[in-house]
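With one protein chain removed, the remaining protein chains of the complex are shown where they sit.
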Amino acid sequence: MSSLLSMKMYADQARTLVLIVLAIILGACADSRLNNPYPQEEGDQAVLYESFSERPKHLDPAVAYSSNEYAFIAQIYEPPFQYHYLKRPYELTPLTATGMPEIEYLNARGDKLASTANDSDIAYTDYIIEIQPGIRYQPHPVLAKNAQGDYLYHHLTAAQIDQLGTLQDLPESGSRELVAEDYVYQIKRLAHPKIQSPIAEMMKNYIVGFDEFSKQVADKQKFEIKDIPMEGVTALDRYQYRIRIKGKYPQFKFWLAMPFFAPMPWEADVFYEQPGLDDKNITLDWYPIGTGPYFLAENNPNRRMILLKNPLFHLETYPSEGEPGDKEKGLLADAGKPLPFIDKVVYMLEKETIPYWNKFLQGYYDASGIASDNFDQAIQFTGSGAATLTEAMREKGIQLETAVTTSIFYLGFNMLDATVGGDSEKARKLRQAIAIAVDYEEYIAIFANGRGVAAQGLIPPGIYGYAEGKDGVNPYVYDWKDGKAQRKSIEVARRLMAEAGYPGGIDSKTQQALILYFDTTSVSIDDRPRMNWYRKQFEKLGIKLVIRGTDYNRFQQKMRAGNAQIFFWGWNADYPDPENFFFLLYGPNAKVAHGGENAGNYQNPEFDRLFEQMRNMENGEQRYEIIQQLQELVRRDAPWVFGFHPKSFSLYHGWYKNLKPNLMANNQLKYTRIDTTARAEKRAAWNKPVFWPLLLAIVVFMLLLIPAVLAYRRRVRETIQ
Amino acid sequence: MIILWTDALIFLLIAVMLLLGFYLRGKEYIKRPMQQIARSKTGMMSLTVLIFFVVVGLLDSIHFKPPEGHGNEIISALDYWATPLREHSEKTYSAPFAVYLYSKEMMTLPDGTEQWGYPRLQFGGAHLADPETEHLPDILEKAFYGWLQGAGLVVFFMVLLVSLLREPHKRFIVSPTAKAVWAVVFLVVSVNYMLVYLSAYYHVFGTDKVGEDVFYQAIKSIRTGLVIGTLTTLVMLPMALVFGIMAGFFRGWVDDVIQYVYTTLNSIPSVLLIAASILMVQVYMAAHEEKFTSVIVRADMRLLFLCLILGVTSWTGLCRLLRAETLKLREMEYVQAAQAMGVRRRVILLRHILPNVMHIVLISVVLDFSSLVLAEAVLSYINIGVDPTTYSWGNMINGARLEMAREPVVWWSLTASFIFMFALVLAANLFADTVRDAFDPRRGAYE
Partner (left out) sequence: MIQYIIRRVLYAFPLLMGVNILTFVLFFIVNSPDDMARMQLGQKHVTEQAVENWKQQRGYDLPLLWNSKAEGKEKLTQTIFYQKSAGLFLFRFGISDSDRRNIAADIQQRMWPSLAVALPTLIVGLLVNITFALIMVLFRNSYLEHAGVVLCVILMSVSSLFYIIGGQFLIGKLLRLVPISGYEGGFSALKFLILPVLIGVFSAIGANVRWYRTLFLEEVEKDYVRTARAKGLSETRTLFRHVLKNAMLPILTGVVVVLPTLFMGSLIMESFFSIPGLGSYTIDAINSQDFAIVRAMVFLGSVLYVIGLLLTDISYTLVDPRVRLS
């Protein structure tokens, strides 16, 4: 009987199995995309799918300073200025301001000076900014008022707070007009020690009264600063405010295009300071409030973030002029139409590159960078060395956008080090030899798949002062041959080594091979080939390179203490001005002595003098000349091996429109558009599931069961007998 | 000759094993299970494979500065023999037995024009004048020669052995187990000889991203696997033995303290413990740079520490087993009798308790081996395993993850590490089974 029972069990199992398979197949017919990673249907909304790999830590514009944070807050917050989306070289245009700031120079007594005044006479500069009237904040509970005009949620009870899960649990929302006072308030926030703005220390040197204000409010609540004046920053009327900075600092206008200087309603701090809210993760860091084209509708940094179109967004239209050629590319087709075009943006957390890339190919992400490992699949080089998409990518209708980034990666020498550092001829020759030996063209080819340009000096192309062609070549490392920069042969480097007292890499004093130390934070397995490569480069000169891999902390500590010898670091420009690069080698910025950004502790009085001169100049012939002199100085002294300027390659699906790489602006999202019908068609075509191996596996499994069942029945019969 | 820390410990381990073998020689309770292992076909076959791995590992543990090189490069005996393999690196990926690079690049042709295509490899198949026609026949021919030479070698030694052995010892050759073992030896040696022979002309398992020979990497990884599998045991054994037996034998507060310690250690997720201690090593090395001038020495230190910390996290299991067993033994009549007669505790522990828990120790040592080798791979994935410059299967797999996303897929790194790791772990698992069957008193009865 029991055997019968179990046979029935088998039959039952088989039946359920068949049912399940049927269900899967039927389900598949209904929706041919089994592998769709998004649950909800989009309806007729234009939804863009993006990814983020690291959860943003702060969405407070006074604190956020990394690109992954800017990806969000630049869409939400609006500083007074922005970079023009299409024009090159980069150009500032008003965003919420009515025009470019009015600049006035003052002397030490506070008298106005002419705009042609001498640099030495200028004690202060005033920036007067007028904003457009009628701009409104996104609907937000912070601004919700009741019928009497009192703020609804500024005095929540403990019980109310206890019931909150997210900010969306507060039903009412409100809005109000943006006023100049909000911009002033935000600058005061930058100064508040509790907010810990990363640029506070820097702004102390520029904005008048910033430091004093910071000390004055150290023990005040955040919102209390509203009524405490800061000397250098005042609202002149409802729509106009003035920032007074020390001396002359023409680059200050670039800061005004960064989210640090976006407006913040004082109500936000009053609301978020209520005790108990931060236990619920309801803070300004997680629930921003801005005037931008989008607002953050869902914030789950553990999984996804959703931006929705701000219904109260002020009128801004797509730019109607651009670079020559933009019209042909169709970039001006939407000129004059109101922004933004996309209704909703979904950012998914995606840490691993493999799933990310595969999902992009399946059409579930609209854009993707290119990892070194799938580069071959996407890109090929034409005869002239230009990068194009491979056949397979073109068939999918994918577009490629490339741009040389405004950043530099370099191999720095610690100039305080006894061997490689210092101003001696011996050390300089050693550094120059290394600069020749470390072949960054090869590095770019191997590790970046050609996505980079070997650096000839400090400033990348696209920044003022960059010299093209023969004039821009580093003559200590390259020769100009046949219209191309060609790296000097290794023999030249070996000669330099011998002149420096290390013939063949052997220290003539100790008769031992020269050992140099390379400090790096690259300790993971993926970095091993890279480290081997560096070893090989130094090996060419007979130098033994010892890699000292540590975590980022140790590395920082070493750099601070000046214990590193050779290190690899990078710099990404804050704003498109050469000053932002040359200050990395400015003596008073030395890391060990002054804790600044001059990590190699390079000191050269001549350089410092020229730099101080160049810093405050307006772009022009004279400035260009000084920049060339600065370049020559650092090429000769070689405190860095100028590595390379990476080139960013991004892939976009064909349905993603209005794309133009803009390395300065972070708020491109509002300009872009997607064609949802084309996307739906492509997705359906690319994601037909393959069932037969599954069915085959089930059949094979069944076949395997047959002998087992037979043997079992035989056995049962035996036992019973 | 340079002795690294792990080398020293490996030799110490071998010395301990030899001593133990000498001490246990002729003891009846060891002899019987040993004979049972010797009779087991799978046991002996897997042991043969293991020994092969161990020999490679040992060769890789003899380090010295090469006579011709200057500076502070350190290589092992294995590296010395594999020098061509070590130095024949290409530019980037190439498939197994390939003569062309795996990715296209801009080539300058002899006539000066530039062309976008697959360039020839610098070493792989460089002896071929016309790869299109000669490629396959050449591989087959070389493979056959290599195999023939390897096979010849084995046959030669077998004949030598047969002719030298006297009649009563002939069973070493003709018993069924011996035949199986010889078959394995024949297979392993001839196939490996063939691979080594071929690797002089081709990259048998292709090359990796910077053009390093994958076959070489996989072989170098053997030592890492073995070191982690064995040294960890060496570290944890004294702790587990002493604490386990003490807790079981003395009971009372000793037991309480020891139980407290191992429960505490056990309750911390081991990944976090390992991460913290790996961080510690790095700090230590950063503070004492002058002692670690060579990459190998640094990597070795980290490997050693990994073994230590794995030992610390894994001794608790064995300790608990030993405690339970000792508690049981303590109540045995002969132990009670010895105690009643006033035999000293130390003697009781050494005479009566220790030998009787030895089988548990042995079983758990062989069982742990394979799981430790597997654990290394997982730890490397979260970057808290061996040093990234160390060759290890974990590092290879980790690197290969990204290669799987390429199109066309770069499969050979993953395959090579899979094959080598699988062979070692499978052999270890099979051998562990045999050992367990032989030593476990409950099992001996019905198998």
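Which chain is which? They are A and B, in the order written, and residues in each are numbered from 1.
In this text, a residue touches a chain if its C-beta (ideal position, glycine included) is under 8 Å from a C-beta of that chain, and two chains touch if they have at least 3 such contacts.
Here the structure is a predicted model, which is why all the values come from computation and not from measurement.
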Chain not shown: contacting residue from B:L161, B:A275 or B:L327: B:A275
Sole contact to the chain not displayed, among B:T113, B:S163 or B:S267: B:S267
Touching residue (missing chain; options A:D551, A:E606, A:E625 or A:E681): A:D551
Listed residues A:G110, A:P193 or A:P588, member touching the removed chain: A:P193
Those residues of chain B which, in the complete complex, touch the missing chain: 260, 263-269, 271-273, 275-277, 279-280, 282-283, 370, 374, 377-378, 381-384, 393, 397-398, 400-401, 404, 414, 418, 421-422, 425-426, 429-430, 433, 442, 446
Sites on chain A contacted by the missing partner chain, in the whole complex: 2-3, 6, 34-37, 39, 55-58, 65-66, 193-194, 196, 198-202, 278-281, 283, 285-286, 300-303, 348-352, 354-355, 358-359, 362, 364, 551-554, 556-557, 595, 597, 687-691, 693-694, 707-708, 711-712, 715-716, 719-720
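What we mean here is this: only the chains that are shown with their structure count from here on.
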Centre-of-Cα separation between chain B and chain A, whole angstrom: 44
List of chain B residues in touch with chain A within their complex: 70-73, 91-92, 103-106, 114-116, 208-210, 212, 279, 282-283, 285-286, 289, 292-295, 380, 383, 388-389, 395, 398-399, 401-407
Of chain A, residues touching chain B in the complex: 353-354, 357-358, 371, 373-374, 376-377, 380-383, 385, 392, 445-446, 506, 512-513, 515, 517, 523-529, 531-533, 535, 544, 546-551, 554, 558
